[in-house]
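Structure record follows, encoded as structure tokens.
Of the protein chains in this complex, one is absent; all others appear in place.
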Amino acid sequence: MTVPSDIHPLLAVENLSCAVPGPAGAMRILTDVSFTLPHATALGIVGESGAGKSMLVKTIMDIAPSRAAVTGAVRLDGTALQSLDTRTRRTTLGRRVGMVFQNPMTSLNPFVRVGRQVEEASRKHLGLDRRAAREKAIALLRAVGIPDAAECYHGFPHQFSGGMKQRIMIATALACDPELLIADEATTALDATVQKDILDLLQTLQQRRRMSMILVTHNLGVVAGRTDEVIVMYGGRLVEHAPTERLFASPRHRYTAALLSAMPRIDQPAHTRLATIPGQPPSLAHPEPGCPFAPRCPAAIDACRAAMPPMTVSADGRHRFACHVPLDAGISGDASVRQPEAANV
Amino acid sequence: MSTLEAHPVSAGEKPLAAPRRLRWPRLTLAEAFSFLFLLLLIAGAIFADRIPGLVRPNFPYGDFSRPPEWSINGLFGTDGLGRSIFSRILHGARATLTIVGIATLISLGFGLLLGMLAGYYRGIIERFVDLFANTVAALPPILVILALLTATGPSVTTMTLALGFLEIGTYARIAKGGVISQYDRDYILAARALGASDARILLREILPNLMPTLAALVPPLMAGLIITEGSLSFLGYGIAPPAPSWGGMIADSTDLLSRFPLLIFGPILTIVCTVFALNTVGDYLSRRIDRREKQL
Partner (left out) sequence: MRSAGSTYLRAAGTRLLAGIPVFVLVTFAATALSDLMPGSAAQTILGENATLEQIAALNAEYGYDRPAVIRYLDWLGGLARGDLGYTLFSRQPVAELLVNRAAVTFEIALLAMLVSLLLAIPLAMVSAARAGGLVDSTLSAVTSFLLSIPTFVSVVVLSYVFSIVLRWLPATGWVSPFVDPLGNLMFVALPVLSLSVHQSAYFFRVARSQFAATLQEDFVLVARAKGLSTSYIMLRHALRPSLPQVLTVLGLSMTFLLGGSFIVESYFAVPGIGWTVLNAVKNHDLPVVQAILSLTVVIFVVVFILVDLGYALIDPRVQAT
């Protein structure tokens, strides 16, 4: 592990935009996303499907589809990745950032032995010889909770269940002792009972290895208690960014509030009808001026439909949101959108 | 996570109308060339006798093995007997296109009939179609036709019928698959509920939907037939000399290849362009179907 530098955040994303050509013109998947992620910090990225969160991490990892037009900058420890040549950029990312994908069933190559898939990055980037790589791979497999790690090393992916496969994927992502681990909907495809195990494993690994982690999810319950900060995305834009507890306690953006009220909560009586957000996610092909949430927002005013609200930063600089009619800080309750108190999911 | 109710709010949403008629995609350069070439070839084959100044294919009109020159008869040179290669190519096209056209009509007609029955009624007819298609797939067509010619002796009729017969299985299998995939669609069920007869359902509802797929299949299969016919004529078992044939002309000119290599240029160019054009047109037609499937 490289020594964390004090000057630069581990990851800095600056004005990242991304468009892909679609049947009805270019689709703006990401618009002007900026944030920084300090060392050894866990960040949640939350949003509905189509909010652009998966594309955001793929763009950071430089594995967006080649037809995607990307602008903006991604800095890793102060180095702008775009300034590197393709080979160095890929190698740098492969070594310093690990990534776990949504579907463990298709993320492991069924034709390649598990061991090779776990160790290939470390052999390439760390220059380990065969034996060292194997020892490391087996140790990693053990660390992610696979009982017969040595046997697993020689096995093929089809011999394992979905949960086990995702553990293997995590071992694979840790092969080069990354400083940042990105988990892109890493538990969505798994059984509910397995989801929690995997999330706990990710959290434990993040804390024990003192690495940063980005947890991408559509489920607010996943980031609660597991992340230090949360980013809420809507329509390809970052709409709110705050420390996790603060976001749950007093969301400022109307969309975040709506999302929170749509969450099942343990302190409510059973069979409470969940609030819903009426309407559909915005069209990325034909973005309208103004706030993308305005058509669905109960509090929308004319200004919301006319111009995109600028990013407002709280006094201590730790809470950012883009809303013309934000909820009051610390005051719960609103006529149209129920706002929950601190969530403890 | 929030339960999202679908209210028709979002902008930019257009109602998805399923187009009844297939649109024609834009032609690429190669596709435009292919259509033009085939049109010219067919016209040349039909009007070969009436082109002013063009000599008869068997008429020794000039010196032996003259290289190509800028005149209608000498465009591709003259062959070993002084006959116009260009004239022979056009008359050869007439023979080839007739043979391949008849064979295609036979295979398309019987293939459609068998395939539709097999797809609609399944059972024994389907088994028969499968067996037939499997058998034909196992044998090179040229071997089957040669085997038949062992018994009957060289004969253009045998060859034409056999070419058509062998391709029945291919069309039948595709037609069968098309029927099976449509069998449970709503419009078929609706027609059946209205008491339409099987024949009416097959002809009025199913057949029109099979046509685009089959239309895309015809040109490349015709290209295959042209190659098989050319091969047989090349081997001396197809169109018998002195009647002109592309395969026969190529075989003839190989004797003189070392001294007059240019004379082989015309027949080779023609057959390669024909096969290329047919394959390209086939690709174009299947592109048209793919587009429809994407739109739906």
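As written, the chains take the letters A and B, and residue 1 is the first residue of each chain.
Convention: a contact is a pair of C-beta atoms (placed from the backbone, for glycine too) under 8 Å apart; a residue touches a chain by one contact, two chains touch by 3 or more.
These figures come from a predicted structure and were not determined experimentally.
Chemist: Could you tell me which of A:S34, A:T92 or A:T312 touches the chain that is not displayed?
Modeler: Checking each option in A:S34, A:T92 or A:T312, the one touching the absent chain turns out to be A:T92.
Chemist: In the whole complex, not just what's shown, which of B:A43, B:L105, B:L131 or B:L203 touches the removed chain?
Modeler: Result: among the candidates, B:L131 touches the missing chain.
Chemist: If I consider the whole complex, including the chain that's not displayed, which of B:A147, B:L189 or B:A240 touches that chain?
Modeler: That would be B:A147, which touches the missing chain.
Chemist: Write the list of chain B residues that the hidden chain touches.
Modeler: The missing chain touches chain B at positions 30, 131, 134-135, 137-144, 146-152, 223, 227, 230-231, 234-235, 237, 247, 250-251, 253-254, 257-258, 261, 264, 268, 271-273, 275-276, 279-280.
Chemist: Extract the touching residues of chain A with respect to the undisplayed chain.
Modeler: 61, 63, 87, 90-95, 99, 101, 103, 106-113, 116, 120-121, 124-125, 156, 158-159, 169, 172, 175
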